[in-house]
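Just one protein chain is left out here, and the rest sit where they should.
As written, the chains take the letters A and B, and residue 1 is the first residue of each chain.
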Amino acid sequence: MGEQKKEAVGTPGGRRIADIILECRNLWKIYGKIVAVKDVSLEVKEGDIKLIFGPSGSGKSTLARCLAMLTTPTKGDVFLMGECLTKPGVDLNKARAKIGFVFQHIWLFHHLSALGNIELGLRRVLKLPKNEAREQAIQALKEVKMEEWANHFPAQLSGGQQQRVGIARALAMSPEIIILDEPTSALDPELTGEVIDTLRDLAKKGTTMLVISHEMPFAREVADEMIFLDEGMIVERGQPELFFTKPSSERARRFMARLIKLTRRE
Amino acid sequence: MILTGFLKTVQLTFFGLIMGLILGILLAIGDLYGGKIISTIIKFYVEFFRGSPIIIQLFIFYFSVPIMLNIRLGSTIVGFIVFALNSAAYQKGYIKGAMESVYKDQMTAALSLGLSKVQAIMYVVLPQAMRIMIPGWSNEFSSLGKSTAAILIIGERDLTAIGRTIAFRTFRFLETYAFIALIYFIFISIVLKILDIIYEKIKIPTIEISA
Partner (left out) sequence: MGKQYQIIVDVYEKIFRGIPELVLILFIYFGVGLGLGFPPFKHAFTAATFALGLRSGAHQSQIFRGAIRGIGEEQMMAARSLGLSRLQAIFRVMVPQTFIIATPGLGSEYSLLVKDSSYAFIIGVPDIMFWTNRVIATPPLDPVFPYFAAAFLYILLTFPLATYLDMWGSRKKKQLGLQEGEG
C-alpha cells in the first residue's frame, strides 16, 4: 500500500514545492460568537505524521473538518497538493475523495456490510467496475486485518472492529492523506489497542497522516511533529521529545502532565 | 359483482400508496433541502390533506376543482388523485422523519469519501430511510386501504359501495356488511403480513441475528 501510494503521489505535474500534501493558511472558523479555530497555519508533507492534541473544546475536530472541507472555513485557505480548495468553483467532492477521513464516532453506513461500506466510494466516486472495487475493498480490509468480517454489518461488529473498517474505508480510496479525528476516544479502553496497532502499521508504511489523538505512547513512537491546540490556536508545536521532556509553554506543560498521569493510572 | 368492487378498492389503495410514496419522497426532499418558501408551501399542502376529512377532499376534487378549472373529472380519476395526494402528505412525514434520523452523520461520512450530495442521498440516506420507514408504511397502507371506502360518496363502485347496494337489495344488512368487513380485513391483514416479512428480510442486521 505504501509503495502504491508513493506512485500515486509521483504522478505527472512534476515536483511540487517540498511535496506538501495538505496545507492551511490563517484558517479561522467562527460559529456565531464562538471562535472555534483561530488563525491556524500548518502543512503536512508527504509521509508526515502530524499529531494534534489539546483539551476538549479546543477546536481540534473543527480544524480537522475544515482541512477536509467537510466544514467551510470562515476565513483563510486550504490547499491540497498546491490547489486552493477555498476559492469558489472547486470540485470539493473530488478533493474530499483524495482526503481520507476517519471519524471519532466511526459513522459506518448502517445499511451496508463492511465490504459494502468500502465499495461504495470505490464504485460511485472512483467509478471502478464491480469486481475491481471488490478486490480493492478486500485488499483494504486485509490491511486492517478485517477480511474475515467482510460480510458483517456494522451493528454486528465491536467498536474497535468498526473503527478498523472505518480506517479501511478511508484507506481504500488511495487518498493523499488520511485525517483521523480522535479515532480511539469513543471506544472502550480495551478496544483502543487494536485500532492503535492498525495505525502503527499505516505509519510504518509511510502513510501521510494527520491524527488527532491523546494516545501519548503512540504519539511519541510515530509522530514527526506534535501540535498542541488550545482555544482554537496553536500554542506550541515541535517534535514529540520536546513535549515529553520540556514543553516551553505553561499550558502545554500542564496538559501533558495531566495526560501522562492519566495514562499511568490506566 | 363483489369481485369487481374489491378490485377497484385494491387498485385505489395500491395506486395511492405508490404514487404517494413517490410524491412523498419529493415532498420530503423539498422540505429538507428546498429552502424556506418551498418548505412553507409543503407545510400548507400537508396540513390541508392531513387536517381535513377524506370525504371533503373527494368532494372538492369531484365538485369544486372541475368548476374552478373548467374541466371534467370522472370518479375513478378523482379517487386516484385524492388518495395519491392524501397519502403523499402522510408518507412525507414518515420519509422525512426517517431521513432526518439517518441524515447528518451519515451524510458527513458520505461526503468525506467524495460522494456528491445527490449521490449521498441516493446511496446512503434513502436506502436506510426506506428500511426504517416500513413500519410507518404499514400503518399508512392500512389507513389508506380503509379510507378508500369513502369513495362511494362520489358514486364510485368500490367494495363498500357494492356491499351497500347488495344490502339494500336483499335487506340482509348484518350479513352483507359483515362479509364486506371480512374481505377488507383479510386483504389488509395479508398485505401487512407481507410487509412484515419484507421488513424482517431487509432489516439491517444487528448483533442479535449473528449471535
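Throughout what follows, a residue touches a chain if its C-beta (ideal position, glycine included) is under 8 Å from a C-beta of that chain, and two chains touch if they have at least 3 such contacts.
These numbers were taken from a predicted model, which means no experiment stands behind them.
Colleague: Mind giving the shown chains that are in contact with the missing chain?
Modeller: B
Colleague: Tell me which of B:Gln57, B:Gln91, B:Ser112 or B:Gln128 is the one touching the absent chain.
Modeller: B:Gln57
Colleague: Across the whole complex, list the residues on chain B that are touched by the chain not included here.
Modeller: On the chain B side, contact with the omitted chain comes from 47-48, 50-57, 59-60, 63-64, 67-68, 142, 145-150, 152-153, 160, 163-164, 167, 171-178, 180-181, 184-189, 192.
By definition in this document, only the chains that are shown with their structure count from here on.
Colleague: Nearest whole angstrom, what separates the Cα centre of chain A from the Cα centre of chain B?
Modeller: A distance of 45 Å separates the two centres.
Colleague: Touching residues of chain B toward chain A in the complex: what are they?
Modeller: Per the stated touch rule, the residues are 102, 105-106, 108-116, 119, 123-124, 127-128, 131, 204-207, 209-210.
Colleague: Tell me, which parts of chain A touch chain B in their complex?
Modeller: Residue list for chain A touching chain B: 68, 70, 93-101, 103, 105, 107-111, 120-121, 124-125, 152-153, 155-156, 169-170, 173.
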